[in-house]
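Heads up, the thing below is written out as C-alpha cells.
One protein chain omitted, others in place.
Right, chain A next:
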Amino acid sequence: MYCFRMKMMVSGWAGRLARPSRHQFSHLTSRLITKDAAARHLTAGPQHQHHICAKALYTAHPPLTSPAASRGLVFGGKVLREPARCLHTGEGKHDQSSSSSNACSATCESTVVRDVLEYWSRTLAAADVPEAHLAAQHIVAHVLGVTRSKVQSDGTAATTLTGKQVEEVERMMMCRLERMPLQYILREWDFHGITLKVVPPVFIPRPETEQLVELAITTLKQLEAPKPRVLEFCCGSGAISLALLHALPQVECVAVDQSRHAVRLTEANAAQLGLEERLTVVMGKVTVDARPPLPHNTYDFMVSNPPYVLRKDLMELQPEIMMYEDLRALDGGKDGLEVIKAVLHQAHHLLLPGGRLLLEVDPCHPYLLPAWLEKQNLDLKLVKIHQDFGKIGRFMEFMKNP
C-alpha cells in the first residue's frame, strides 16, 4: 500500500516544478492528521486518487494483521492490488517488507511496550524510513506520556498498552511509514529552551537555528538599549523570536511571515508559552522594495532564517521535507538569495545605526553575498561569518554603519 501511494506521488510530481505539486501533497498531509480542520485552510483542488489513499490510510487501523492486507488493501469492497514494483524501494526490498509484516503480525498483537517497540522499529526500518528505532521510541513515549529515556527502562518496557493506545500508536506509525516528519506526527518538538507546537505545513525548526539563537542572545546581551526591539523576518513557527523572548525577559519582538499558517502557529505558540505580550506577529511578504506595515520604524537588532535552499537542490530533498513541509519556507530562488536580498534591503531601512543583522544562510552564500553587497548601495557591512557545529560557514552577521 505504501509503495502504491509512493508511486502515485512520484508520478504526481515528476516532471513538474516542486511548487504546484506541493499543494496536492499538503492536502494529503492535512487529511492524515486532522480529518476536517486542515482541509479548510488548504485550497488546492483534491485529486481523486490521493483522496482515496488518504482516507484508506486514515481508516486503516490494523491493516497489516488481516490476511488480505498482506496482499493488498480491501477498500470499499474492492481489493487494491499492490503494484508489482515499487519505484522508491525496488522490488527486492518490497518483497522483504511485505514478508516481514507477515512474520510480525503475531508480535504486533502483543501490547507489551517492548514488543510494540521492537515490531515497529523493524517495520519502519524495513520500509527504509530513516531513524526507525528512534521514531518508534518517540511515538510510544508520546502515546504513554513519558520521556523517551523512560520507555527504554525495563519497568516501562514491561507494561502493556491499552486498546486506545495501541490504536494511537498504529495511526502514528502509519503516518511515519508515509514519511511524515516525526515532529508533525507528535505535533510538538523542543527548540532551544522551549517546546513548540509544530503543525504541517509550517517549516520545522532545525538544530542549526538553535545556534543562530545562541548567537543572537550573545549579541543582544551586549546591547546597551534597556528594552531592545527585535525584528524577525520569516518566523515560521516563531521558534527564533520565542526562544529569544524566553531567554531574555527585557526583549520585545516583531515577527513577520507571509504564510497565514505560520502566523497563526506563531501566535498559538506565543500564547502557549505566555509570551504573547512582548510579541507582535505581522503577516505579509517581504521583497526588495516592499514590506508589510510594522509597529515601529526602527529596530535594535534583526534576525532571520529566510528560505535559502537553491532551487536546483530543492528537487533532491528528503521525502519528509518534499511532501510535507511548505516549500515556500525553503525555496530561496535560483541562487538561494532571493529572500536574503530582500531582508538585507529592508535591514538597510529598519536597523538603527550600529544595529546588527544575523542571518542563517546556505554554505555557498558566504562566498556569493559579499560580492553582491559591494555592488549595492546599502549601509551594511559584513562583520563576521560564524560556523555551525559541522564547521560550515552558516551564519552571517551584518552591521549597519553608524
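Quick notes
Everything that follows uses one rule, which is that a residue touches a chain if its C-beta (ideal position, glycine included) is under 8 Å from a C-beta of that chain, and two chains touch if they have at least 3 such contacts; residues count from 1.
One rule holds in what follows: contacts and distances are computed from a predicted model.
The protein name that UniProt records for the chain not on display, among "Vacuolar fusion protein MON1", "Peptide chain release factor 1-like, mitochondrial", "Molybdopterin synthase sulfur carrier subunit" or "Mannose-1-phosphate guanyltransferase", is "Peptide chain release factor 1-like, mitochondrial". Residue A:F191 is the one among A:F191, A:Y299 or A:F398 that touches the chain missing from this view.
Contact with the chain not shown here comes from a single listed residue; of A:E232, A:E252, A:D335 or A:D362, that residue is A:D362.
In the complete assembly, the contact with the undisplayed chain comes from A:L317, out of A:V288, A:L317, A:L352 or A:L368.
In the full complex, chain A makes contact with the omitted chain through residues 130-131, 134-135, 138, 147-149, 153-155, 158, 181-183, 189-193, 203-204, 206-208, 210-211, 213-214, 305, 307-309, 313, 317-318, 320-321, 325, 329-330, 360, 362-363, 388-390, 392, 394.
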